[in-house]
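As structure tokens, the structure follows; a few thoughts come after it.
With one protein chain held back, the other chains of the complex are shown just where they sit.
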Amino acid sequence: MSETPLLAITALTLRVAAVATLLLLPVAVLLGFALARRSFRGKALVQALVALPMVLPPVAVGLAILLAVSALDWPIAFTWWGAVAAAVAVCFPLLVRGCEQAFAEVDPRYEQVARSLGLGPARSFLRVSLPLARRGVLYGALLAFTRALGEFGATAIVAGIIPGRTETLALGIYSRVQLGDYRAALALCIASFALALVAMLAAEGWLRRGRA
Amino acid sequence: MSAGATRIRARLRRSGFTLDVDVGWSERVAVLFGPSGAGKTLFLETVLGLHRDAEAHVELAGELLEDPGRGVRVPVHERRLGWVPQESALFPHLRVEGNLRLGLARAGGDGAQLRRAVEVLELGGLLQRSVRELSGGERQRVALARALASDPRALLLDEPLASLDLPLRARVLPFLLRVRDELGLPMLVITHDPDEAIVLGEIAIVLDKGSVVATGAPREVLWSRAVLPLSEALGLENVIEARATAARDGGAEVETARGLRLVVRGSLAPGERVRLGVRAEDLLLAVGEPGRLSARNVLPARVARLETRGGDVLVHLDAGEALVARVTEGAARDLGLEAGAPVHVVVKAQAIRRLA
Partner (left out) sequence: MRTLGILPLAWLALLQGARAEEVVASVAASLRAPSTEIVRRFEAEHPGAKLLLAFGASNELASQIEAGAPVEVFLAADEESVARLASKGLLLEGSVVPFAGNRLVVVRPDTAELRLAEPRDLVQPALRRLALPGEGVPLGHYAREWLARRGILADLADRIVVTANAPATLAAVELGQADAAIVYATDARVAKRARVAFDIPDAEQPRIRYVGALTHRAGPGARAFLDFVRGPGAAILEAAGFRAAP
């Protein structure tokens, strides 16, 4: 077969998922913190909007992104950045929720004490809230990363299936099944199973280690 | 540092509870006293500025921190108030030293405040410890040092000893007294323990159900008519300051400045100063010379006055030191107690607790 080697597909999948997660992390951390700590007008609406990509059909999310990047004239459709954009959109709710929960579990008392010690809002966030929520935030990030590894619907629309450029494991499985090449599809399935397993083990291990 | 006047007004509504306090004092060390649920913590947090929905006017030791009328509301992190919350709230992700250094965020500079706090609270050996490994008493000392390291203009302590058992309290209280006496900071200390109120405070503010019911010198105000209804929740106490004179009967003999002698349990070095507490209900009264008793302390005294509360009578006594005993109305009647009557006060050595 002339297809991209399994290793390259796996590497691309990891790269897309990692970049998406890293891009998302700062935004999700700040938004999660705001949602956990502040009450503001329209909070319910924000929460609903944040959750939306999780409940919409991924294909619809993909189409929305494709239309948006076309309108904005961003040249990322059919590139691996398109796959990143799709993963960002689909994983956003997961990570924001994860961060919100992580911060909600931090006793606000610690932040109040930090404030009483003279730390302003930013320093109190960086030196107290964030380190205390670290475990939950990273767990959320690992979950989002794992979700990104398997993202298909939105990615197929935004990034297309271009071997060696945008073909992630999920897309590769799909295109091989489409071509009736079940053997090759199965090989990719095993790779993505292994990847997901390792990521989930890492997440659970991290959770346990942090708790000890 | 001389303390300026303090004036605090706070109105704050919580579900089923309203805090409505308007109080002022000029003493340096005030204790906020009252049963649990009186609103003490809410009051302290309002002074800190944690409750944005509170209607508050805060002028602490001469510094104006909050006055809606003049549009003043100093943010929490600029109030310079050293706060030790009830549960101490040490940062679990930092070692002891990290906790103390976070206190330097404001003090900055050479950390002189920090070194002084470490020295006064004897924390030198604990700096590299994880806060999870600390005992209850150590936690409170670290929390206190952290507050001190931040170079506060005043200390706000919320039940600093409440989470400790009695022996531990006796070990931590001296540190609290050192902080009070050596650092000279204005302090506002919450307690529901009369011992602590009397030992620590120059003035007591008694809070119940969200309002101030009395203010005044702790010794007087705690026995005052207004506070009596709270006595059940509080457990009235006699607090005696004395100096050890000699070992005796496996215990020690102490003598107060006015010559009252008592036998207490435990060993004391001669000359050592102690604060002792005896519950009012642990004092027995006898009319006439009592016979042979197992109790080690039998003190001649005179009834100063009687006070009736509920089914009980509080008997204020002069035994060299002022004492208060609590007896039933029937007992007071049978003994024919009245002002000026001579009695003997009987106290078991075991009933005398060492406070500090």
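Chains here go by letter, A and B, matching the order in which they are written, and residues are numbered from 1 within each.
Convention: contacts are C-beta pairs under 8 Å (C-beta built on N, C-alpha and C of every residue); 3 or more make two chains touch, one makes a residue touch a chain.
Source: prediction; values computed, not measured.
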{"item": "Options A:129, A:175 or A:192, residue touching the unrepresented chain", "value": "A:175"}
{"item": "Which residue of A:5, A:108, A:164 or A:205 touches the chain not shown here", "value": "A:164"}
{"item": "Interface with the undisplayed chain - residues on subunit A", "value": "1-4, 15, 18-19, 22, 25, 70, 77-79, 131, 134, 138, 160-165, 175, 177-182"}
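As a working rule, only the chains that are shown with their structure count from here on.
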{"item": "Whole-Å separation of chain centres (CA-atom averages), subunit A against subunit B", "value": "53"}
{"item": "Residues of subunit B touching subunit A in the complex", "value": "48, 50, 75-83, 85, 87, 89, 91-93, 102-103, 105-107, 146-147, 150"}
{"item": "List of subunit A residues in touch with subunit B within their complex", "value": "107, 109-110, 112-121, 123-124, 127-128, 131-132, 134"}
